[in-house]
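Omission of a single protein chain aside, the complex is shown with its protein chains in their original locations.
Take a look at chain A:
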Amino acid sequence: MVEHTGIRVVHRGGSKINFREPVITSDSRFLLCGSGESVKVYSTSTEECVHDLQGHTDLVTGVVLNPSNHLQAYSCSADGTVRLWDFTDGILIKTFIIRYHIFSIHVSEKHVGVLFVVVPMANEKGSELFQLVAVHLPRSGDPEVEVGELSAVLCDVSPNPGAVSFGTGGEYIAAAKGLQLEVFFFKKQKSYRFSLKSGMNKGINNSFTCISCHPKEDCIATGHADGKIRLWRNFNQKKEYTYSTLHWHHNAVNTLRFTPEGTNLLSGGIESVLVQWRYTQENQKDFLPRLGAAITHIAVSPDGSLFCTSHADNKITIILSSVKVSAIIQGLVKDDCVRTDLMIDPRSKALVLNGKPGHLQFYSLHRDKQLYNLDIVQQEYIHEQGVDQFQVVKAAFDTHGDWLATVEERRQKSSELEINLKLWSYDEQTQSFVLNTTVTAPHEDQITAMCFSPSPETTLLVTTSLDGHFKAWLLADHSDTEESASWSCDFVGGYHLLKPGCCCFSADGSLLAFGFQEVVTVWSPTSWELLTTLSQPPGAVRDLCFGRLSCSKYLLGTSTKNQLCCWNLLTCSLEWNTPMDVSLLQADPFSENMAAFCSQSGSTDLFVFKPSEPRPLFSKKALCTGKVERAIFAPRDQMLESSEEYSQWLNRSQLYFLTQHMDLMTFSTKTEEDRLLASSKQLMVDDSVAITPFYLLLGRHKQQQQEKQELLTNPLAERTPLPQGSIAIKELLDTPAHVLPSASFLCSMFVRSLLVSSSSRSKLEDNVCTP
């Protein structure tokens, strides 16, 4: 088997946008946030992603505005670099190579040319101690600069960027870790430490969680794990320091932020309520409740007109200073586990999976944006630990996306299991799914698999359950009555009281295969007749997949005892089998290809193969650590024309998978990257207007028109060089404003360019005269 270097595993879409604090630009128009390996620039008014600043090769761990140029931003990453971006144009200006894993970045207006980053104490990956170092940026014109000078400022700081804050005018920096607050004064080069008494023996965890310094006065606000906020004053002394305590949060204060004028203090925690405290009038507070999920970060725009909060459900809420929500940027919601399979909505081509508790989310992979949430459970979610609530565990679409089936379950005290099967029909008018039928307790035990029949004649759903039965549900047409069509059970089947674990329809819907523990049975869904049973080496069947197109005579199955088998359905015999611990078998709906994820010694290997061919099309060893349990082939909106054999399987569809750490990964080919790169360059040259889909639509159109016009007026254009065409003007208009030389310098050049030189003038006169 050959490893192919042309295909890379990349994050594309669905990455966390709540990992670090977002940044609002000084004009409050854009919001910058690190998202996976890139920095995303969102418009605060339209919620659209304007730019995706790509360049980092590892997780982006912090974004800050450049204090000396408000049109630029620094980002730091785990790859050991700090990059300076022009975020309005999406241009990488400079890369500073630091060569340490950077955890966070801090800047201050007072310290020009100095960045403060948090790096591990010893340059080891597993180090638990972190230090804050000052990075003196070298003045060099090169786009990539190696930074040599690092000077330690504070030792043993928290890697959490919220636990470090600059004080009034950058005079001091405050950092909190555990039960200790440390304040370092730059002028005196002296640090003061204040520690709290541990309340552990009283059952109180009063350790520091976050910190924010007042922008005008010398006051440090700290948040604590027990929900208290302390305001520290007089901290330039060892003994006479003092603090006052505010208490509203009942659980840890996750984040704190003073507004730029220092009149308000914002705090947030698991309660998902934004609390606004009036500075020095602390018993007056405003609340913004029901923000949906725990607040993890708060950011305030430099002019104080906008706040934004990041939430645990991968969401950024933009809030006006009047404490009203104005926009929500929602990323892919990823809990600690995804209970449903990954699915593709056949209509919107969106990725569908669990979202908020009790919801299914529809996520557009192409636009990297959540389309909408479908409330499945339709019950109020209670934010409390230990409360058992309904969860969506299974979902399935039929081939056209007209029907959606969902299974929700709640297990109270392990004995009573409540299951609901819900069937949703697509409503063309409202463009969403409407509940059609609810079946309470469709089975007596957990439902293990569910699939719709792909045949166009019938709408048939099959569910299998641990109670040893499978059930077929049909859409019963009550055309005689006024009631609309609803679903009912059509057939209950089983096989020797064995528990069915999986089911699969053949591509044309004429065959239905069930895995009853060790036995694979093939049924006819029209007559419900057991056609055949297939022998298999020992081990319960884990996955079953019918081959497609030219390979539709094959049925593939995987077993728990490390077997991948392929049966020929024409001969009803085993065609081939290989010993492989396949954790997931996924068929590409647009080709014959199949993807098998094999877990081997702690990591996962991928094999893409055709059932009819003995050699895999593509294989990748050590794809990621841990088991891959969810994957999906998503259709491409634009076909790739890759001719190379190893990447052909990615031409029509794209394989996405979820790693153990809930990262959504995919494969990208060289051609794809080239295309992306080309398009981004094209955008860069285009102009400096924000690229929205709206623009793309109209802008392109305009361009084409322009081209047409140019064609029409070509002979004329050749003769009269319009002033727009002159180099000086192009230079003036095309270069971004912040890199232009001063206006006085440009002026003379510009005026000179407008002057018609004496030679050309005579020509012009000639032209005027001749007609």
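One rule holds for everything that comes next: contacts are C-beta pairs under 8 Å (C-beta built on N, C-alpha and C of every residue); 3 or more make two chains touch, one makes a residue touch a chain; residues count from 1.
What we mean here is this: contacts and distances are computed from a predicted model.
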{"item": "Chain excluded from display, named as in UniProt, from \"UTP4 small subunit processome component\", \"CDAN1-interacting nuclease 1\", \"TMD11 protein\" or \"Centromere protein M\"", "value": "\"UTP4 small subunit processome component\""}
{"item": "Option from A:244, A:412, A:524 or A:573 whose C-beta touches the chain left out", "value": "A:244"}
{"item": "Omitted-chain contact residue, chosen from A:58, A:156, A:218 or A:409", "value": "A:218"}
{"item": "Full-complex contact with the absent chain, from A:198, A:234 or A:378", "value": "A:234"}
{"item": "Touch residues of chain A, complete complex, unshown partner", "value": "168, 171, 216-219, 231, 233-236, 239-245, 250, 280, 282-283"}
